[in-house]
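Below is one structure, written out as structure tokens, with a few remarks after it.
Every protein chain of the complex appears in place save one, which is left out.
Letters are used for the chains, namely A, B and C, taken in the order the chains are written, and counting of residues starts over at 1 for each.
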């Protein structure tokens, strides 16, 4: 299982702030997780399309598509940050 | 008459903080005033020698050797500044 | 270093006193306060709500301060970032850097602010005269952070 977190505009668009997900065989990277979620269609397909301006973190560190993801990890998707 | 002011290390070396001086004929620039004072010899010659690192102002604006000086002006000599 | 993410307001005098902690080697203290403006992109802003990623936020700010300490002579640094709902004139963020010399203090303080704008996981939602909207990331903020990579 991995923990998924969604923040800000993505949280609102996807209608949830977190969920638990069983990692299927063969899904071992952040882009694998993204593709799995996008395959749900609707807002998931729209918000997590490869061309969209979202960011992601694995275990609270900024991550890219190739970042490995394994059981027990915390994976977060969110819009570009606007703090300060 | 012009008003002469001395600050910081120059004030101490010259033994005074201000004086009034009648401008002789032919003295019409800051460098003219400087030469007049340096001609007093001793600390005056030493502190106001052309090679020394002093600064000067005429009427409270930073001045160079060619800056005109006339009756009624306030002329100040001081070391490089060290504020802030 | 001190990093705080909090709903409550802060007082810069008290924070600077705590950061200095009587250290007589400090010669320079640079600081920055960000405040909520009443207008953004032409629309009147009535409130601003800040959301963050608990845990990652603190970690990423500590990492930014550690990077600053590696680049400049920094005695100590403080970041306070508020979350929750704020209104125009409210303070949002405080960065304070103490150093022996002013050049280091200024550079580290601006570096930390630029990275806070572009890397720390905070998001702003505005309530404006045109309705609620998420604030978009600014290209100028990315450019400000980018110049430190040269």
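Definition applied: a residue touches a chain if its C-beta (ideal position, glycine included) is under 8 Å from a C-beta of that chain, and two chains touch if they have at least 3 such contacts.
For clarity, every value in this text was computed on a predicted model and none was experimentally measured.
Participant: Give me the visible chains that the unshown chain touches, in label order.
Facilitator: In the entire complex, chains touched by the missing one are B, C.
Participant: Out of C:106, C:134 or C:148, which residue would touch the omitted chain in the full complex?
Facilitator: From the options C:106, C:134 or C:148, the contact with the absent chain belongs to C:106.
Participant: Which residue among B:2, B:33, B:48 or B:76 touches the omitted chain?
Facilitator: Considering the complete complex, B:76 is the one touching the chain left out.
Participant: Looking beyond the chains shown, say which of B:24, B:41 or B:84 touches the absent one.
Facilitator: B:84
Participant: Pick out the residues on chain B that sit against the missing chain.
Facilitator: Spelled out for chain B, the touching residues are 5, 7-9, 53, 57, 60-62, 76, 78-84.
Participant: Touching the missing chain, which residues of chain C?
Facilitator: 11-14, 16, 20, 22, 24-39, 88-89, 100, 102-103, 105-106, 109-110, 113, 144
Note that only the chains that are shown with their structure count from here on.
Participant: Which chain has its C-alpha centroid farthest away from the centroid of chain C?
Facilitator: B
Participant: How many angstrom lie between the centres of chain A and chain B, each centre taken as the mean Cα position?
Facilitator: Centre separation, chain A to chain B: 72 Å.
Participant: Can you compute the centre-to-centre distance for chain A and chain C, using the mean CA position of each chain? Integer Å is fine.
Facilitator: Here the centre of chain C sits 26 Å away from the centre of chain A.
Participant: How big is the gap, in whole Å, between where the Cα atoms of chain B centre and where those of chain C centre?
Facilitator: Spacing between the chain centres: roughly 48 Å.
Participant: Residues of chain B touching 2+ other chains?
Facilitator: Where chain B is concerned, no single residue meets two or more other chains.
Participant: For chain C, give me the residues that contact two or more of the other chains.
Facilitator: Expected reply: no residues.
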